[in-house]
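Left out: one protein chain. Kept in place: all the others.
Presenting chain A:
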Amino acid sequence: MSRHRDVRNINVAGKMFQALGNETRLISHSHSDELDDGAVSDGGEEDLSPQEYEQLMSGLDHIRATVGSQEQSGLSDKEIKDTLYHYFFNVEQSINYLLEAQTRKIAARERKAAKEREKAEKLAQQKKAAEASAKLPPAKPKKATGAKLSGASTPVRSTDIRQLDLAGLNLDDETVLPIDEPPPKITVAREKVLEEARKQLEGNADKKTVSLVVIGHVDAGKSTLMGRLLYELGRVDDKTRKAHERASSKIGKSSFSWAWELDGTTEERERGITMDIALQSFATPRRQITILDAPGHRDFIPNMISGASQADCALLVVDAAVGEFEAGFERGGQTREHLLLVRSLGVSQVVIAINKLDQVQWSQARYKEICKLLRPFLIQSGFHPSKTKFVPVGAMAGVNLVARDGDEAQALNAWYSGPTLCDLLDELEPPTRDLDAPLRFPVANVFRTPSSVIAVSGRVCGGLVQVGERLRIVPGDETAVVKAIESEEERLEWAAAGSNVTLHLTAVDPRHITIGSVLCPPTDVVPLVTSFTARIIVFDIQVPITAGTSVELFHHSRDVPASISKLLATLDRASGTVLRKNPRVLAKSMSAEVQITLRSTTVSGPTARAQPIPLEPFSVNKEMGRILIRRGGETIGAGIVTELN
C-alpha cells in the first residue's frame, strides 16, 4: 500500500501533470493498436483545462487501483516507490501503467465490467486490429523512445489519424457512457475491498465458497439427505434432532424427521414435502458450502428455479428404489427437468447422489444400471463427463455421507471404495466471479428481521456491495441504503459476486421492494424491458411452439406471463448459423432466435399494458441474461437474452 501513497504524493505536485499528461497520451496513442477499444477522445495536448486536470486525477486514482492486480500478474516486480517521473524514463513500465490509466479514464466502470468477461473477445479483436493496421506495430517502439527523448508534443498528431482509423473500424463494441465518479472516499474503500475480494476468490485466504442447489424428483430424499448431512457435520445438535424425531413421529411421519431440519413451515411438515427453497450452510475441510434445498414437486418448480439461479453447482439426488428412479427419470419426471433447468441456468458441475440404495440391498448392479442410464442424458444435456460425479449414499442411515463405517455400510463397503459425498463436495470448484461488473442483486426474499429491519436475501450476481452503499431498486424510483450485510449469521463489511447474503436496508419503504426486484448502483441501472430477443433451446415438448404461444417467463425469482411474439429464425445448435428464417413452428430440441413480449396481467382488450421487468443481455451480465420459458407446468425452453428492444 505504501507505493499508493507515493503515487498520490506525486499527484499533488501540480507541475508534473502537464508532462505526465502528455506522456500519457503520447504513449498510449502510440500503442493504441494494442488496445481492444481504441476509442480515445483526448483533445489538444498543450493546455490542461481544469476538467482535464480532474480527469487526470481520477485517471491516476485508477492507476493506483490497477497496480495491485498488475503486480499480482507478475508484470512488474520492481518496487514502484519511485515517482511517476521514473516511469518517464522507464518506458516498459509506464506503458503498462499508463495504458491502463488511459483505458480506465475512457471507459471507467464500463470498462471494469467488461474486463474479465471479454478477455477472450479482446484477443480476437487484437488480432483483427493487428491485421487492420499491419504496418503500425514496427513504428511503436520508435515512437516510444522518441517520446522519451523529445518530450511531449510532436508525435501525437500523427497518431491521432490512426486513432480515427481505429475508431472507424468499430472495434470498440463497448458503449461509452458518461459515468459519475463516486465520491473519492468510497472509491478508495471500494478499491481496497475489490482487492480483498479478489484475494479471497483466488483462494489465498480461507475456504472457497460454493453454493449448491439440491435437486431431484419429488421424494428422492433431498431434504432428508441434507438434514442428515448437516447432522453428520455437526451443524445440527442432538437436541434439535431428538425434538424433530419426537414431533414427527407424533404426527405419524417419523420418516421425515431428518427433513424437518430444512422443511420449516407447518404445511411442509404436515404434508411431508418441501415447498420452498431452504437455505443452509456448512463447511467441508476446504469449502464453505451454501446449500439451497429445492422442492421436488412439479408445482413448486418456480421456487426451485429461484433457488437454482442462486447456485454454482448442483447435487442431484436420485431414488434407487425399483420403479422410483424410473418414475423420476421418464418424461415429465423431475430428475430430467431439474437437470435441464440447472444446466440452462449456468450450472456445469453436478454431483449425483444415488440414494435409498439400502432399499435395494446395496445392489451394485442397480447402482451401475442407474449410472448407465443417467450418463448419456447428462452428456446430452450439456454436462461435461469430467464434471459429473456419482456417489452411492443411504441418507436415512447416513451411509457414505461423511464416512463409511458402522454396520449399515458393510454391504456398500463390499464393492465401493470411492469418495464419500462429503469428499466430492469438497472438490467442487467455484466458477469465476465477475467482480468488475456493476452490482446486480436480484431479490429472492423480502422479510423483516426480528428487530424489524427490512431485509432482502439473494445472491450477488456481479460486482460487489458494501455496507453504507446506496442502491437503486428496479423497477421503481426508490433507493435504499445498505445497513448491514449478513451471511450465515455473520456480519460482513462487503459481499462480492457469487455470495448468498442477506442485506439489511434502511431508508426505504418495504412496499417498494418485492421478490424479483433487482438492486443495483444508482449510476448503473438495470434496463427495464417488456420485449426482447432471445436465443433459446427448445426442450422435449409435445406441442410445438408457434408464434403467439403463451408462456411463463422465469428470470431469477420472478415469473411473469409472456408470449413468444415472433419466431425469428431457427439456428444450428452447434454453430449457431441461421437455418431458416421466420419458421412456422418450433419443434422439440430445436435452437431458435425468438422475440418474447411480456403480457399484461389482466385479461382485457386493447388497453392492456404489460409491466416491464429488469433484464440484461447475456453479453453484459451472464446471470442476468438467462431465462427459462415454461408452459402449462412444463419447461419448454431455456435461453439467453441477446438484445433488448
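What we mean here is this: a contact is a pair of C-beta atoms (placed from the backbone, for glycine too) under 8 Å apart; a residue touches a chain by one contact, two chains touch by 3 or more; residues count from 1.
Just so it is clear, contacts and distances are computed from a predicted model.
Per UniProt, what's the omitted chain called: "eRF1/Pelota-like N-terminal domain-containing protein", "tRNA-splicing endonuclease subunit Sen34", "Alkyl transferase" or "Suppressor of spindle checkpoint defect 1"?
Options "eRF1/Pelota-like N-terminal domain-containing protein", "tRNA-splicing endonuclease subunit Sen34", "Alkyl transferase" or "Suppressor of spindle checkpoint defect 1" considered; the missing chain's recorded name is "eRF1/Pelota-like N-terminal domain-containing protein".
In the full complex, which of A:279, A:357 or A:505 touches the chain missing from this view?
Checking each option in A:279, A:357 or A:505, the one touching the absent chain turns out to be A:279.
Among A:530, A:549 or A:591, which residue is in contact with the omitted chain in the full complex?
From the options A:530, A:549 or A:591, the contact with the absent chain belongs to A:549.
Looking at the full complex, which residue from A:287, A:535, A:599 or A:626 touches the chain that isn't shown here?
Checking the options A:287, A:535, A:599 or A:626, the one contacting the hidden chain is A:599.
If I consider the whole complex, including the chain that's not displayed, which of A:242, A:491, A:581 or A:609 touches that chain?
Checking the options A:242, A:491, A:581 or A:609, the one contacting the hidden chain is A:609.
What chain A residues would touch the chain not displayed?
261-262, 264-268, 271, 275-280, 297, 299-300, 302-303, 444-448, 450, 457, 510-512, 514-515, 541-544, 546-550, 552, 559-561, 563, 565, 584-585, 599-609, 611, 630, 632-634
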